[in-house]
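A quick write-up on the structure given underneath.
As you look at this complex, bear in mind that one protein chain is not there, while each of the others sits in place.
Note that the chains take the letters A and B in the order they are written out, and that residue 1 is the start of every chain.
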Amino acid sequence: MKGRKFVTVGFVALAALVFAIAAGGVSGATKAKSITVWLQTDAQAANWAPIVAAANAQFQKDTGATANVQYQSWGTHLQKFDATLAGGNTPAVIEMGNTEMTKYMAAGAFQDLTADKASFPNSSTWLAGLAASGRYNGKLYGVPYYAGSRVVTYRSDLFKKAGFGAPKSLAQLTAEGKRLSKKGFSGVYVAGTDWYFAMSFVYDFGGSIASRVSGKWKGALDSKRSIAGLTAYKNFFNAVSRASKTTDEAHPNPYDVYAQGQAASIVGPAWYTCCVGKKYTGVTAQFVMPSHVKGQVMPGFLGGSDLAVPVGADKSLGEAWIKAYTDTTSMKALEAIGNIPNTTSLFDNTKINERAAARSWFVPTAKNWVNVENENILRNMLAEILTNKLTVKQAAQAASDNIASILNAS
Amino acid sequence: MTSLPADTQIAPEPGRRRARGRLTWARAARASVPYLLILPVLAAVVTVLAYPLYNVVTLSFQRYGLTELIQHSGSWIGGANYGSVLHDSVFWHTLLRTVIFAAVNVALTIGLGTLIALLLVKVSSWLRVMLTVGLVLVWSVPAVVAVQIWYWMTNFQNGVVNYVLGAGQHDWYASTFSQLGLVTALIVWAGIPFVTITVYAGLAQVPSELLDAAAIDGAGWFRTFRDVTFPILKPILLILTSLSIIWDFGVFTQQYLLIRPEHLNSSNYLMGVYLFKEGYLKTDFGRGAAISILMFVIVAVLSVVYVRKMVKAEGVA
Partner (left out) sequence: MRSAASGRRRRARQTGWNLVGIAVFVVMVFPVYWMVTTALKPDDEINSASPTWFPLDATFSHFREAIAGSDHPYFWNAVVNSLIVVGITVALSMVLAFLAAIALAKYRFSGAKMFVALMIAIQMLPQVGLVIPLYVVLRNYGLTSNSVVLFGLILTYLTFVLPFAVWTLRGFLLGIPKELEEAAMVDGSSRLGAFFRILLPLVAPGLVATSVFVFVTAWNEYIFANVLLLDQSKQTVTVWLSYFTGTSRHTDWGALMAASTVIAVPVILFFLLVQRKMRFGLTAGAVKG
């Protein structure tokens, strides 16, 4: 009896399996063409989704085809993209982080859009810092999508109580932050290995990460100016931040630290105001990170995304969707929810994140740059500097050589 | 099926004579039974794994990066991938670190798991049910969730572990030893339920009349365990140990998600993360394939002792 029951279970399972396949296959085949679009989950948020929906509707009006948008996470989307490249079923449009672009452009993952550049909306006024990430060897592979900059989000009540206004220079902010700091409470919460922020100091002092000299990459962190910038960062961190010296800028999330009342100000994207906690929402304001030169803005890392058409996909439909999604209406809507649009024609001086983008820096556009990030070269350098394991000069020298060898590897 | 007398293979009865030569087709049918029994499993496994295995082996001898992946063709470079890996000191340090890590994890998981299974026998039945439910609760938490919970419990700002230990704001992720200790705690914690439940199921197969006989003979707990319980548990423990060695050597998800890419560098890699970073994050698929094959060979070598013992444990003649 037991045995028969056992075998019956097996047959039922097999039947279910067959049914599952059959049921799957029976679903009506749509006559209309359809493309797949990969966007990051940021676009799934309640205030962002309507923009995507509007673009899909526009796309259908323009081409008669439907777009199936699949949302991906930043941590896994590249491995999935590699799998579809191997399997030959890439999406028609993919959102790529601007630091991820160079490697894939160099490998030939995208189709050449140069010929159609003029037909993309606002292409003559594309934000230069962002648009640069979509170009390789003079050809256009990625259309700029949106950008983000870093600002300082602060407790206006604490600053007012201490008699501080928005600081005009790095020295002023350092002094003010130091006054506000105490045990377990940061005047300015900065994570030790936040290299996006730390490198801003390097660029502010005129240094850089690496530069290309006659076809070869040369590390530039060991230059006098870069070292001056790193030293300034170390002094700033020690004065105003009580964060862990070895932790990164997402663990914990700075706005969580802020919401728990453990920081007077935090550095990060402008949208941090969403999550500062009920208690402090009314007393939160923002200012642009000041340079060490009085009155100037410290150059900020220009993060952002591009949209590209992978090889093997339908180029005309892919381009059509990108055009529908990056037209002026969409860009205005993206700007309204706190992003920096891809075109300077829409820039508005009241927006703090756009003001912060006035001076920006970007990572070296080398195809191996992602390896430098993955090896945590910059993070380790910062950790060694802050924990005094190495002097600034030693750490910078080691990192510089490391970066050069990685960038120059074939 | 025929009505010939039962064959001798499960219950050797020297008195019975085997029917020789008669009705050869019936004998052929009977001889084919085991092959038919294993056929579905074989078919499932071969259809899925044959090509990927072939692919990984051939890739390991090729230069195959992102560009080659997109063009679907690589270039033959012989053993250069293997050479570069075997000459990489990071590989050897990682290997040593992983062997030690696996040894500690296996010992703790099997040891503690078996002890808890024995405990399950001793406690009152209401507690037994509670413990079993508790263990299944632990087992049902996916690795990706368990990592989040553990991270949350040990985080720098307000982790409850720091609070309980009175450690203030201690950064558990600052040193390699502490990081690997955390990963070990997580893996042992998550691995105990499976070991305990499997061993407990094995204990259920110990016939109570044998236990009673031992008690009547005046045997203490340890002697009963050694002479009655352990021989029955032995095949199961061998399986669990071999599996644990294989799994703990290849740990990837827990280290990658708990320690996180920002803290992972060549001084604290385990083999799983090393393979992922060197092969797939760097999109050097040829090298990744070579590392995969090397890992397979190493695991096979490490577990061969247990596996041999296990295969030899043919309870049947």
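In this section, a residue touches a chain if its C-beta (ideal position, glycine included) is under 8 Å from a C-beta of that chain, and two chains touch if they have at least 3 such contacts.
Computed from a predicted structure; not experimentally measured.
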item	value
Neighbouring shown chains of the undisplayed chain, as defined at the top	A, B
Touching residue (missing chain; options A:A259, A:A320 or A:I406)	A:A259
Listed residues B:I116, B:L180 or B:A214, member touching the removed chain	B:I116
Among B:V133, B:L165 or B:V305, residue touching the chain not depicted	B:V133
Chain A, residues in touch with the chain not shown (by the definition above)	1-4, 6-7, 9-10, 12-14, 16-17, 20-21, 24-25, 27, 36, 40-42, 44-46, 49, 68, 70-76, 79-80, 82-84, 86-89, 250, 253, 255-256, 259-260, 262, 271, 274-275, 277-279
In chain B, positions touching the absent partner	1-3, 5-7, 9-11, 30-31, 33-35, 37-38, 40-42, 44-45, 47-49, 51-53, 55-56, 59, 116, 119-120, 122-124, 127-128, 130-146, 148-150, 152-153, 157-158, 160, 163, 189, 192, 194, 197-198, 200-202, 204-209, 232-233, 235-236, 238-239, 242-243, 246, 250, 252-253, 271-272, 275-276, 279-280, 285, 288-289, 291-292, 295-296, 299-300, 303, 307, 310-311, 313-316
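The working rule: only the chains that are shown with their structure count from here on.
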item	value
Chain A - residues contacting chain B, complex	79, 82, 85-86, 88, 103-104, 106-109, 184, 193, 244, 246-248, 250-252, 256-257, 260, 262, 311, 371, 374-376, 379-380
Contact set on chain B toward chain A in their complex	65-67, 69-72, 151, 155-158, 169, 171, 173-174, 260-265, 277, 280-283
